[in-house]
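The complex is shown incomplete by one protein chain, all other protein chains being positioned as in the whole.
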Amino acid sequence: MFGLNKKDTGILLVVAFLALAAPFILNPFPEGSAMAQFNAGYPDLMQRLVIFGIFAIGFNILFGLTGYLSFGHAAFLGVGSYAAIWMMKLLTMNVVPAIIVSVLFAGLFSLLVGWISLRRSGIYFSILTLAFAQMSYALAYSVLTPITGGETGLQPKYDDPRILDGTLEAGQSPRANLFGLEMNDGFELAMGNWVFTFNAGYYIAAVVMLIAFYLSIRIFRSPFGMMLRAVKSNQQRMNYTGLNTKPYTLAAFVISGMYAGLAGGLLVAMDTQVGAERMFWTASGEVVLMTILGGAGTLIGPVLGAGFIKYMENIVSKINKSVLEQWFAFMPDGIEDVMIALVYPFVGKGWHLTLGLLFMLVVIFLPGGLVEGGQRIAKMFRGKKASDDTTDASKTPAE
Amino acid sequence: MAILEVKNVGKRFGGLQALGDVNLNIAENSCHAIIGPNGAGKSTLLNCLVGKLTPDTGSVMFDGQSVLGRKPYEINQMGISRVFQTPEIFGDLNVMENMMIPCFAKRDGAFRMHALESIGQERDIIAKAEEMLVDMKLIDKREMQASSMSRGDKRRLEIAMCLAQDPRLLLLDEPTAGMARADTNNTIDLLKQIKEERDITIAIIEHDMHVVFSLSDRITVLAQGTPLVEDTPDKIKGHPKVREAYLGEIQEAA
Amino acid sequence: MSFSNPTRRGLIKTGAVASAGLALPTYLRADGHAGFTNAPQGSTVTLGFNVPQSGPYADEGADELRAYELAVEHLNGGGDGGLMNTFSSDALKGNGILGKKVEYVTGDTQTKSDAARASAKSMIEKDGAVMVTGGSSSGVAVAVQALCQEAGVIFMAGLTHSNDTTGKDKRANGFRHFFNSYMSGAALAPVLAANYGTDRKAYHLTADYNWGYTTEEAVRSSTEAMGWETVAAVKTPLTQTDFSAYIAPVLQSGADVLVLNHYGGNMVNSLTNAVQFGLRDKLVNDKNFEIVVPLYSRLMAKGAGANVKGIFGSTNWHWSLQDEGSKAFVKSFGTKYGFPPSQAAHTCYVQALLYADAVERAGSFNPCAVVEALEDFEFDGMGNGKTLYRGADHQCFKDVLVVKGKENPTSEFDLLEIVEVTPVEQVTYDPDHPQMAGGSLGSCNPGA
Partner (left out) sequence: MDAIILQILNGLDKGSAYALIALGLTLIFGTLGVVNFAHGALFMIGAFCAVTFSKMLSFSHTIIDETQKDFLGNPLKVDVPYIHDLFGQATGNAIIDWAVPLSILFTIPVMIGIGFVMERGLIKHFYKRPHADQILVTFGLAIVLQEVIKYFYGANPIPTPAPAVFAGSFDFGAMLGFDANSIIYPYWRLVYFAFSALIIGAVFAFLQFTTFGMVVRAGMADRETVGLLGINIDKRFTIMFGIAAAVAGLAGVMYAPINSPNYHMGMDFLVLSFVVVVVGGMGSLPGAVLAGFLLGILESFASMAAVLEIIPGINQIIIYLVAIIILLTRPRGLMGRKGVMEE
């Protein structure tokens, strides 16, 4: 189907199902129950999960296939975001032009950065990309304030020109839309104690993510994808086989930069504002972590990694002491206090600690990331028979 | 007619004159060996031919065109393939993929953005790659990861990858270095077969005189960066100058 | 999903039962009948406390959170009632807000606008918060304020000092109790002139982002109006940690006052560096060299240690104030937590109470009703004297404190002493003052 083989079609269908059913899957706990704290089925987080999924999928095309570790991809996300918000300020609140322009600008910027950075490889390449991203961040935060809004960022305002849109009614604030369908439109479905939110913005982002994911499968399975893996494996042989590695790596770099721009444009479409912090080096580091955590070079790994980190950031950081008190309320007082004292450093304001520990555990015990973890579990269930079946669904020959 | 003409090539590294004034013609469809003691400049010369190094002086013409100033991949696209001392293959890829890559390079040139096509649909490439694997007796290992093969198989694969591009000139840099006797003999047989079956010129750098004398039509002896003699294998064996510079080694090896 | 704190066990059970049957607090849901986002259902109302819990302002965020917890306790009738006893409005009864028990959710802004918006969105979308408050930087305040305007909830800004928050980036649904750069400049200038004379040459080091720009502009224009001359103004990167390269040339320039338009870690480091360079021991133009820090906070003063001694700055509030409101707040905060509150804690506590009071007076949680109740609301007894929430820009106008680092602190909290309480008249400006120009409030948005 869609020019994919059976196995890849399977993966695509699984991801499509997960994306479309996310409002159910992410809200497994009834409202009001103690576990409802772990529900993630609200629009903003669902949107972020798929958008950062796109970011990581794109990063994986560069890092997973060619092995070039860019430490500056957040800059492309930021450039895409700024391009998108300016389209919304100047042209229209419709998200389509914003997203197209964000991909375009990120593509151009990544072409420039890639063209320069790809003159070097290894850590030298990483530092070059890092340097570009840090310069972008520093300038966006300070001297470029007239263009970027600096510290306070940019938001669409009532009195922006927006030449394609009519003037807003007084008191209306500009809202991002897709030909009139507003991003925060939607409805809720209440089933017993469960409430499921279906949000237009999320589904738009999810469809874009599925297209992006489908394209990434196509790239992985294409001769071009094979060339990229060959670059990672042995550049010398590439050169002596009459292949010019520079345009291959540059193309991969630009494609992943465009994915980042797409993610940036979507972020703006879903949440109409940009701040320079999204270009800071830690944001670039985050996408590296997502990709490696999920499983670099695998198709589905980056999506899993992105989901995992964003979930941690948004859910675990909101657990405060009174939530813990409620969880452990059934315990006798003394034990309750001990439990709270034990758990408290790891949640709420300590969520960074949990994240750091998890990185370490995953890298130490699951070098192939979460995908490898899944494979090990699958192997345990399938028993011995599966042990020589190395072509696990989500694995690619890139491993 | 010479397919490769090397004229007055010289190369210095700092204070070291690696190549003095090298003149060398390699005739089309011949097998030409370049021998010489360690440090004679064999590898430097080879690197000058494939674009890894640029000579300070002189010219290198391949089939009437200069190779100087071109990048390795451009020179390869002109029809020169190189086999390395330690097999350079795509270790992370499987054997079939290793084989397909030169086929693509031959068909599509140095770069093509075939990002949305499926490998599975490239039937002509698959057919050609499979044919090469059958020829090289590697077809049973097509799904094997290349880095996990034996050294001899890696060498076969590398040669096969070079041949898949139908090069006019094949450069071999000590193809049997570090090989066991049996593997060496297999490689000699393979190269002999290639020489007979294909329209191809072979240039070989080799230490192992057994290999040199089994394969080559002409031999150039390089010493201290300059060609000492160039002649047929028989004559080289008895040449006094060669004996002087190189004697012990020839006799022991032969 | 949102829980109140003090009497935890009993409450949790009822809370769980109540919300299990009823409230479905996603803002898309409640719209239908109530006509505004996240209309509280059942017997509780949820507020969102969005403060920095990680990153450099985490300690300030922790203090804000303490203040909010205290405010919730007081609103629900617990504790000693705190400022509710001294507040000029007596709408609050200690029975929650409009009879609904106050519950809250917390989130981490990380002092990044993206993270702050994500956290605020989760409060609005997931937890059904009807008001979001908190934060410790202007970037975050502006970003979250814009979000709340779109979503149709009220935003009560925490610590944000840039003119922009109620200037060019003001929004109808957003309110700021904290003072701003203009007020700092206006309050400081006369005190500086009185202490250091009117013939001074100032050298500004300015954090290279919006807040820095507005602060530099404010201090410059007010000091220049007093007769000072500005010799140079150099911008320093936010990520700078060592300011030596910026401080070393100060003396060469012939300046005799250094103004550090820095906040947080930047201010701690630049002040420490400046003192290290011995600037304050120097005599320039036959005058003692002086350093000024326009925006002070006790937490920063603590970070800079002995270096703050004798250095002037301004602050929104300080625990050593002796009016009834301040004393009441210090007492109930100090009794609960064992140390005096910071200005961030004070402004956050007051904001929570002001919101609750406005809802009571409006008789509705509807953001538009709340906006109406808060606009041009005059009150007293909250620690800053008579205060006006101006309707034109949603900025509070009140006395501003000029403080000075204390020479002989008696404890680690006793670092600043109040030099002057600048009366409100002196720091009031027109809503269309050039430093505030460029924005418009729009009108209140109650949500879909």
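Chains here go by letter, A, B and C, matching the order in which they are written, and residues are numbered from 1 within each.
Assume a residue touches a chain if its C-beta (ideal position, glycine included) is under 8 Å from a C-beta of that chain, and two chains touch if they have at least 3 such contacts.
Given the structure is predicted, the values throughout are model-derived calculations rather than measurements.
Q: What chains on display are touched by the one that is not shown?
A: The chain that is not shown touches these displayed chains: A, C.
Q: Thinking of the whole complex, not just what is shown, which of C:198, C:276, C:426 or C:440 touches the missing chain?
A: Missing-chain contact among the listed residues: C:276.
Q: Looking beyond the chains shown, say which of A:60, A:142 or A:216 touches the absent one.
A: The missing chain is touched by A:142.
Q: Just checking the interface: what residues of chain A touch the absent partner chain?
A: Chain A touches the missing chain through residues 63, 69, 116, 119-124, 127-128, 130-132, 134-135, 138-139, 141-144, 281-282, 285, 288-289, 292-293, 296, 345, 350, 352-353, 355-360, 363-364, 367.
Q: State which residues belonging to chain C touch the missing partner chain.
A: Contacting residues on chain C, toward the hidden partner: 54-60, 62, 208, 232, 234-237, 239, 241-242, 244-246, 248-249, 251-253, 265, 268-269, 272-273, 276-278, 281-282, 284, 299-300, 302-307, 319-320, 330-331, 334-335, 339-340, 410-411, 413-414.
The criterion applied here is as follows: only the chains that are shown with their structure count from here on.
Q: If each chain is a dot and touching chains are joined, what shape do you get: line, ring, star, complete or other?
A: Per interface graph, the chains form a line.
Q: Please indicate the chain closest to the centre of the assembly, with centres calculated from CA atoms only.
A: A
Q: Please find the two chains that have the most C-beta pairs touching each other.
A: A-C
Q: List the centre-to-centre spacing of chain A and chain C in whole Å, with centres computed as mean CA coordinates.
A: Measuring from centre to centre gives 33 Å for this pair.
Q: What's the distance between the Cα centroids of chain B and chain C, rounded to whole Å?
A: Once rounded, the distance between the two centres reads 74 Å.
Q: From the C-alpha centre of chain A to that of chain B, how far is it in Å?
A: That pair's centroid distance is 46 Å.
Q: Two or more other chains touching the same residue: where does that happen in chain A?
A: In chain A, no residue touches two or more other chains.
Q: Which residues of chain C are in contact with two or more other chains?
A: None at all.
Q: In the complex formed with chain C, which residues of chain A make contact?
A: It is residues 30-34, 36-37, 39, 42-45, 48, 138, 141-143, 145, 149-153, 155, 157-159, 170-171, 173, 175, 184, 186-188, 190, 193, 195, 197, 199, 267, 271-273, 275, 277-278, 313-314, 317-318, 320-323, 325-326, 329, 348-349, 351-352 of chain A that touch chain C.
Q: Could you pull out which chain B residues touch chain A in their complex?
A: Against chain A, the touching part of chain B is residues 50, 71-74, 76-77, 81-82, 84, 88-94, 97, 100-102, 104-106, 108-120, 122, 125, 161, 165.
Q: In their shared complex, at which residues does chain A touch chain B?
A: Per the touch definition, chain A meets chain B at residues 3-5, 215, 218-219, 221-227, 229-230, 232-234, 236-245, 247-248, 251, 255, 397-399.
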